[in-house]
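Okay, structure first, notes after.
Missing here is one protein chain; the remaining ones are kept as they sit in the complex.
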Amino acid sequence: MPVRIQNEDFDIGREVAQLRRDNPQVGAVASFVGVVRDLNDGKTVAEMTLEHYPGMTEKAIEEIIGQAKGRWQVYDALVVHRIGRLAPLDQIVLVVVTSAHRGDAFAACEFIMDYLKTQAPFWKKEKTPDGARWVEARASDDAAAERWQTKD
Amino acid sequence: MPVRIQNEDFDIGREVAQLRRDNPQVGAVASFVGVVRDLNDGKTVAEMTLEHYPGMTEKAIEEIIGQAKGRWQVYDALVVHRIGRLAPLDQIVLVVVTSAHRGDAFAACEFIMDYLKTQAPFWKKEKTPDGARWVEARASDDAAAERWQTKD
Amino acid sequence: MVKILYFAGLREATGQGAEEFALPDDVRDVAALRALLRKRGDAWAEALAESKRVRAAVNQDMAAGDTPVTDGDEVAFFPPVTGG
Partner (left out) sequence: MVKILYFAGLREATGQGAEEFALPDDVRDVAALRALLRKRGDAWAEALAESKRVRAAVNQDMAAGDTPVTDGDEVAFFPPVTGG
């Protein structure tokens, strides 16, 4: 499955090996891991909880992967996103893209992350010394996703 | 050490974990793995040998990493490059970059790969059904490295 | 009937996670449904206020204000997403 939503942690080494297994045409593997930081918007983060919209999340990410495959020469793409309670240093999200060439792998991987940030229904709630707060969407994430629309 | 040249294979999972270890400010880890393909320039590749210039290789890659750190907000960067005999499906090179944010991590990782391709003294010799041949440098690699010079 | 789902801050503000809702005949799109829900009281009026950045999905696809809503649909309201 190209999209997995799970509570459990993931192992980038195993996922990369799995995705490119038995395909000797793969010359490039680009990966991204998102990690919980202990500081966000100037506040210490002790813990966060990730909520999602079951069903739509998988569908939205599959559509993003489909778009990436339409735009770049990509063999396979994988997204693993964790939900539930996470602490600083915990991994949140993994994106892996295999391709013949690195330009396609990098572009597709970054595109998937940028679109996931604005299109996939996940919400983060952080626990800080001042109490819990929902993380606000960033204008910079909208800008990151939008720049792909003027390219090509 | 941010640069390692070695015969042995590497484990992306272990390298990523090592590079971001104990730094709770890391929010983004971008990685790239280059892999031996069984087909190059239309010929079947049974095996390849990677030669390098000991001393200069490490120095050249350290300089590339230094440039990346000067251009983007990067905590750490790692390059592992294999030498010696490799077969299709074998890993050749690993680049890992840690940063607070994904834009910096992606850009620095791709920049390091593009510069490594044109600036780091490695040479590949492929064994094909027609005999052994040195791989020719690609104009597309020069172009990929040059585009970073006009940006910013 | 439509199924309406609320997520994250909107779920907390409205005190509602999911409901079955009888769609009036004159409510034919996302904006009209959102306006109708605002009339449920202060918490709803504030959570779904026009000034608030509220996103919607119809049948698990991102929707705009003029996206049609018809019987049998699954409609969701939520804040701008913040995953990844």
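Read from first to last, the chains carry the letters A, B and C; within each, the first residue is number 1.
Operating definition for what follows: contacts are C-beta pairs under 8 Å (C-beta built on N, C-alpha and C of every residue); 3 or more make two chains touch, one makes a residue touch a chain.
What you see is a predicted model; the values in this text were computed from it and never measured.
Among the chains in view, which touch the chain not shown?
The chain that is not shown is in contact with B.
Looking at B:45, B:65 or B:116, which residue reaches the missing chain?
Checking each option in B:45, B:65 or B:116, the one touching the absent chain turns out to be B:116.
Even though one chain is hidden, which residues of chain B still touch it in the full complex?
Answer for chain B: residues 34, 50-53, 55-56, 59-60, 81, 92-93, 113, 116-125, 134-138 touch the chain left out.
Going forward, only the chains that are shown with their structure count from here on.
Could you classify the connectivity of these chains, where an edge means two chains touch, as line, ring, star, complete or other?
Contact map by chain: line.
Which chain lies the greatest distance away from chain C when centres are computed from Cα atoms alone?
Result for the farthest chain: B.
Rounded to the nearest whole Å, what is the centre-to-centre distance of chain A and chain C, using the mean of the C-alpha atoms as each centre?
Chain centroid spacing, chain A to chain C, equals 26 Å.
So which stretches of chain A touch two or more other chains?
Answer for chain A, listing residues that touch two or more other chains: 34, 113.
Going by the touch rule set out above, which residues of chain C reach two or more other chains?
none
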